[in-house]
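A single protein chain has been omitted; all remaining protein chains appear in their positions.
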Amino acid sequence: MIRSKKSLRAFAALAGVAALTLSACGSSNDNNKGTTGDNGGSKSALCGKNLAFLGALTGDAGALGQNMVNGINLALKQYNDKNADCKISLKTFDSQGSPDKAPALATQVINDDSIFGLIGPGFSGESLATGKTFFEAGLPSISPSATNVTITQQGWTTWHRVIGNDDAQGAADAKYLTETAGAKKVYVIDDGQDYSKGLAGKVKSSLGAAAVASDQISVGQTDMSAVVTKVKASGADAVFYGGYYTEAGLLAKQLRQGGFTGKFMSGDGSEDPNFVKVAGAAAANGALLSAPAGPAPAGFAASGLYATQAYDATNIFLAALAAGKDNAKDINAFIGSYTGDGASGPIAFDDKGDIKQSTIYVYKVADGKLDVDNPEAIK
Amino acid sequence: MTTTPTPPVSAPTNPLFRLGLWWDGVIDRYNALPRLYKVVLVLAFALFVYALPLVRPPLIATDRIDFGGVMFACAAYALIALGLNIVIGYAGLLDLGYIGFYAVGAYTTGVLTSYHWAWPFFLALPVAVAVTMLTGVILGAPTLRVRGDYLAIVTLGFGEIIRICVKNIEWLGASAGIKDINHPNTIGPAPKPPFDPGGLFAIPRLEWNGITPSLDHEHATHFLVFGARDAIPYYWLLLTALIVVLLGDRLVKASRVGRAWEATREDEDAAELMGVPTFKYKLMAFALGAAIGGLSGAFYASSQSGYISPDSFPLATSFLFVAAVIVGGSGNRWGAMVGGVLVAYLPERFRDFADYRLLVFGLALTVLAITRPEGLLPPRRTRRAKMMEAEIEQLEEGPVDA
Partner (left out) sequence: MDLGALFGNFNNFLDFTVGGLVIGAIYALVALGYTMVYGVLQLINFAHSEVFMYGTFAVAWTFVLLHGTGDASWSLGRAVPILLVALVAAMLMSAAIALLVERFAYRPLINKNAPKLIALISAIGASFALAEAMGLRDRFAKWFGLDDNLANYVAPNKARDVYSNPVSIQPHGLFHIGGYSVTDVDLVVVVAALVMMFALDIFVRRTKFGRGIRAVAQDPEAAALMGVNSTRVVQVTFLVGGLMAGAAATLYMMKIGSTRQNAGFLLGVKAFTAAVMGGIGNLRGALLGGLLLGVMENWGSAVFGSEWKDVVAFVLLVLILLVRPSGLLGEALGKARA
């Protein structure tokens, strides 16, 4: 799974600096706890090279990609400040969130010999469209945000994600709704996207008989009156919504205005301060937003959905670099055996590339604010 | 009026109009050549187009996105523009939902080669085209009775209906889409990743350092491997299909059918009075256009990623297709293809402007529309009519004041 040219170069580089790096490599090989920045004065062959980001930076979902790039840049800045002699930079590849632009971008990435790792792809559709390309070229990748369950079932051993997949979150959310929040009848809604359907579907199946009915709105829909009527008619005491914050906010707002008084819960796609802005403080209060990520550490300088995950993904690559890994195969092996505590929580991968243990947290909206510091972990 | 000999035409000073005249000149000169020269010229041109993604000419090749992939998209858009040109350019029907047919072709291929059956691609291809054509007839039969501009919103609606259907019908993969769509069969030894790229032989690409080319053996294209790493073989295949469709388009346009379309477009009532069954011909144009859209969709589905989902067929792309045909020159097959290539190519070439590229694209559309309402390469008839008009105006009113 290594690209011939890259591996050749890597071997050449290895041979050239073998004497210098041997001791450093030896000592840092075992130390893969996610510490960055101590490479013992030796220079990795990857210095001056690039990480790549592939995802939406413009277009409808551009804001999410911008969050991720902010997270990546934060990690790179911290690293480059510490390692002035070994700077790593970022090359971004804007897919506009469209799965049909992604393959050509992926081909560009694998033909660019200065790129040693990929943060992304951002969404599940892009991941499915490019997974084979990256796998055949042997480029290790870590996605901060693609949560579709099937991606890691394709046998792409170079593909990882630092976010729990939809199944883990859906099961936890269903449990929380019935056991902690005390919901008896839950109305499940999604926005028809792959991520949302996967999450809402898992919630529904985990709820069993407690799920009274379900409906599906569409992305960009702003008037929810029909769904609100249906929810009220069903007599549900809780609503679960799978989707992103814009529609989630509008739904929460119009549910409350329509007289719905039960619980409102949604997943990580809605766990963003913008949810509260869209819903309005009064309607957002009491909303439960789950995410497979713990609170960002104090003073974390990048905000928004998926910024912490992107930050963590970047740090894993930088840790591989610090550990002296400088070819695709070694980096991939390093990622596979990586364990560490990231900004989004503890990170370790299973053999499929899924994050091993993902604790799902519930973030609550209170007093017109999303309380991002004190989530409740779902046991 | 002065008696000094004026040029026969008050040649418009618009540089884009000159482009049309230049094109006429090219065609005239080509037509005047002996047959043998013609064949040689055409073959040389075709060879150049085939080799383009390997030659990677500086300034033209894209540097932020794989040039082979962009060329594939250009060829796909050219094929789509060719099909839509039959509907808009020849028959004069404004179809804003053309992406629906593209989706039908892609999904038929996906279902047949991966999701429910495991047909080889080349068996699924004709079925996909036939299914799309049938869809065109089914959708066209009621809608083509709606006149003129209403057709725009009705077709737009159908494009959206098709997208919503594939998004919600589990049998079609729903929102998750269809993956592992069969690629066309590889010729030569199959690749065995990671070390054996397969194929009969490797073709190196050119790497340009300024204006000095050198061979880049590291990133060679393996002939003829249809895999996930290289888009160029798909480009070659699609280009071949494009050429076949182009030849077919020539035949149809020159036939009785082509003349009937023209008559219908110019004046439907008059055509009907002259005994042209306009509805039948409109339906034929609609179905034929649909079939070509389906063909393009089938190639798209089986291309590099082998993955399609409802997100691949957004409504706004239909507008791009229409823009391609009209910007290029509706009614002229070369114009439409140029439009298709430009619409696919320009946003990718100017990725450096990243954020601004859609803004610039929008402005460019408007500016082009205003400065060149007939499109870049309008049909020659349109240009002649325009020159004639200018001439008449000149005779009536004297030379235009400077």
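In this document, chain identifiers A and B correspond to the written order of the chains, with residue numbering beginning at 1 in each.
Here is the rule we use: contacts are C-beta pairs under 8 Å (C-beta built on N, C-alpha and C of every residue); 3 or more make two chains touch, one makes a residue touch a chain.
This one's a predicted model, so the numbers in the text were calculated from it and none came from an experiment.
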Inset, instruction - Determine which one of B:I164, B:L215, B:L247 or B:I392 touches the chain that has been left out. - result: B:I164
Inset, instruction - Spell out, residue by residue, where the missing chain touches chain A. - result: 58-60, 62-63, 66, 70, 192, 215-218, 220-223, 225-230, 232-233, 245-246, 249-250, 253, 257-259, 274, 276-283, 304, 368
Legend entry - Those residues of chain B which, in the complete complex, touch the missing chain: 88, 94, 142-143, 145-147, 149-150, 152-154, 156-158, 160-161, 164-165, 167-168, 315-316, 319, 322-323, 326-327, 330, 355-356, 358-359, 361-370, 373-375
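One rule holds for everything that comes next: only the chains that are shown with their structure count from here on.
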Inset, instruction - Find the geometric centre of each of chain A and chain B from their Cα atoms only, then give the gap between the two centres in Å, rounded to an integer. - result: 37
Inset, instruction - Give every residue of chain B touching chain A within the complex, in rising order. - result: 64-66, 68-70, 72-73, 167-168, 174-177, 179, 193-195, 218-219, 227-231, 300, 303-309, 311-312, 314, 348, 351, 354-355, 357-358
Inset, instruction - Please name which positions on chain A make contact with chain B in the complex. - result: 1-5, 57-59, 93-94, 97-108, 110-111, 113, 125, 128-130, 132-133, 135-138, 148, 150, 154, 192-194, 197-198, 216
